[in-house]
Structures are given as C-alpha cells and as structure tokens.
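With one protein chain held back, the other chains of the complex are shown just where they sit.
This part shows chain A:
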Amino acid sequence: MQKRSIVTITYILFLLLPIYWLVAMSFKPTNEILGGFSLFPQTFTLANYKVIFTDPTWYWGYINSIIYVTLNTLISVAVALPAAYAFSRYRFLGDKQLFFWLLTNRMAPAAVFALPFFQLYSAVGLFDTHLAVALAHTLFNVPLAVWILEGFMGGVPKELDETAYVDGYSFPRFFTTIFIPSIKAGVGVAAFFCFMFSWVELLLGKTLTAVAAKPIAATMTKTASSAGYELGLLAAAGTLTIIPGAIVIYFVRNYIAKGFAMGRV
C-alpha cells in the first residue's frame, strides 16, 4: 500500500512542478528573473498582474476567449443533443456511416484547415468575430459531444420515452422536461469537454481573428515575440489562463472519468 501511494504522490509532484515555476515566476520582477536562479520570489511583486488587468489588449484577450468558448459550448451541446438522441434511439439509412464520418472530423489536423477556414470565414463575412471561432471549433467539438451524449443516453431505458408518450407528452416537452434532466451528468461532461478543447486550441483561434475577437493565447504569442523577453508578464498571463479550467474541473470532478468511459467505441 505504501509503495502505491509513492507512485501517485511522485506523479502529482511532477505535474505540479512546472505549474509552480510558472506561478512563482509571475510574482518576480524582470530583473530578478534574468538576474539568476531563485527558488522563491525574493522581491514579491504584483506588477505583472497589474499590467494585465489595466491594459485593454491584455484583459480583452481573456474576455474574447471566454465569449467564444461559451458560444462554442452552447452551440455544440445544443445541436449534439437531438443528434445523439437519434443515434441512441433510432436506426435510419446511413446512421453508422454518418456516425463514423462525424468522428473522422475529430482526426483532422487543425493545421490542414487553417488556411481554408480563413478563406471560408472571410468569404461569409465572419472573419474576426467571436462567432467565427466558435463555429470553427464545432468541427471537433460537435462529434465529441455527440459521442459522449450518445453514451449517456444509451444508459436511459427506452421505457422512459414510451411512458411519457402514453402520458400524453409531446416530443419537445418530453425531451426538454424529462429526458434532458435525466442525463444531466452527461450534458455536464459534454459541456466540459467542449469547453476544454475550445479553451486550449490556438491555431484556428489565431487564424480567424485579427483584433476584435483575438484570443488571450494569441495575445501571449505576440507579446512573447514583440516585447522582447518579458518573462514575468508572460508567466502572469499564463497563470491566469489556468484559473477558468481549474474552476470548471472542480464542478465536474466526479464525472470526468465517467464521461469517456461511457462513450461507445
């Protein structure tokens, strides 16, 4: 038993070390960072964070990211719900082929789509809007959401649907007031994964925006190259990108593992 916990503890320490270093660096002034090695911040400063919270190009990066991630999560889950219901309850012409085709979109490298996406979204006049990034990210999030939701819906007995119809429920009323609440956990897990993959993606987010909808990740890469080597600022910006994810994980902590395990492969 003792030996087992050593493995877990070592792994957790290994996970935390780089994160600790990033956070520690965000509280150091630039002179101290470049001056030499120090395990803890010697001159503790909040100056890096102050820059981010007072400079609009910085804090708008966060707002933009949160807007398109939220939009993406809403769109992905909303269109995936009826589709997952169809896959879990009915057989129809080409259902298996369609399901597989959806999943193949999860396999497309983002690098392949960067340029065509730029042209497509420019052509329809959505370039540099939050909606463009949100829609582009549905490419890999919708298949994933359908897959996860279908797994959860498969666990709900069909008798539930039949009883509701016998009781005189119309389909939309049954779907929204009985069926969706019964797979709440699944909706939570699907939303979590949509949030996650949209939040961490950079290539498409960067390609589809210029100024108005620019994600925080793109602001960071630009700063890294243009403003020389402001490591403290970069570290502070990085630290702040961890927080939304940490909050979201906390809410779904009991369902994360289950989410994938229930999907069918």
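For this structure, a couple of remarks:
Rule of thumb we're sticking to: contacts are C-beta pairs under 8 Å (C-beta built on N, C-alpha and C of every residue); 3 or more make two chains touch, one makes a residue touch a chain; residues count from 1.
As a convention for this text, contacts and distances are computed from a predicted model.
Per the UniProt record, the chain missing from the shown structure is "Putative ABC transporter permease protein", taken from the list "Putative ABC transporter permease protein", "Sugar phosphate isomerase/epimerase", "Sulfurtransferase complex subunit TusB" or "Heterodisulfide reductase subunit B".
Summary of contacts with the chain left out: across A:164, A:183, A:196 or A:213, the touching residue is A:196. From the options A:49, A:117, A:152 or A:174, the residue with contact to the chain not on display is A:117. Within the set A:56, A:109 or A:168, the residue that contacts the chain not displayed is A:109.
One chain of the complex is left out; on chain A, the residues touching it are 3-5, 7-8, 11-12, 14-22, 25, 33-34, 36-37, 39, 75, 78-80, 82-83, 85-87, 89-93, 95, 98, 102, 104-117, 119-120, 135-136, 138-139, 142-143, 146, 196, 199-203, 216-217, 220-221, 224, 231, 234-235, 237-238, 241-242, 244-246, 248-250, 253-254, 256-258, 260-261, 263, 265.
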